[in-house]
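Handing you a structure now.
A single protein chain has been removed from this complex, and every other one stays in its place.
On to subunit A.
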Amino acid sequence: MSRRYDSRTTIFSPEGRLYQVEYAMEAIGNAGSAIGILSKDGVVLVGEKKVTSKLLQTLTSTEKMYKIDDHVACAVAGIMSDANILINTARVQAQRYTFSYQEPMPVEQLVQSLCDTKQGYTQFGGLRPFGVSFLFAGWDKNYGFQLYMSDPSGNYGGWKAAAVGANNQAAQSMLKQDYKDDISREEAVQLALKVLSKTMDSTSLTSEKLELAEIFLSSSGKVKYQVCTPDDLGKMLVKYGVTQPPAEA
């Protein structure tokens, strides 16, 4: 491959590729994975936490899941500092829409708007692309529950189930086999945990290595974004038979 054409983000290679964008996707391929599954009564996002030191203070904030607005949340895979910029951009875009139209921003429009920002970094400015892939989960009154995946090129697609980050191809093929169209939210959680446990590199799966978040409609009909507590997550791992017992000495 022509290394002469890598240094500038904004030009094509002779084969018609954008190398910087592809290198960004390489960077994401080494990051912690995230899986999103769309069910008929909600969207489930599960993420693998790469940094799990006992010294890390993780009281309330999450590493992989972020709320963008009351009705939209996202899971991140890639360079965290790049992700923080984009998440902030997405939050401001959502509020700007609400300010102008006095209603929540439709999920696809939010994803599109953020992807337009990402695309800008592949065409002008001479700056490198963002090394982040997102899984957006949300609800709006036009299309109900939705799941979108976006990558550094600014491409996005609506998915029924998607995976980003390390081993995402293996996860994606597993999801393709086991996903059913009328899956319920609980079954989606089970499927996501099962797939993630199979694709994660670690030998034993504990609730400290995972994050689980769901978007669903509460009993009063309002959209709710909820991150699972580590205790509940631990119980779920045992219930679904996903926790591997620690190896005997």
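We adopt the following convention: contacts are C-beta pairs under 8 Å (C-beta built on N, C-alpha and C of every residue); 3 or more make two chains touch, one makes a residue touch a chain; residues count from 1.
In this text, contacts and distances are computed from a predicted model.
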Complex member absent from the view - protein name from UniProt, among "Cytochrome c oxidase subunit 5A, mitochondrial", "Proteasome subunit beta", "U6 snRNA-associated Sm-like protein LSm8" or "BHLH transcription factor": "Proteasome subunit beta"
Contact with the hidden chain (one of A:R8, A:K40, A:R96 or A:K141): A:R96
Candidates A:D69, A:D82, A:D151 or A:E211 - the one touching the absent chain: A:D69
Where the unshown chain meets subunit A, residue by residue: 60-61, 67-69, 88, 91-92, 95-96, 98-99, 102
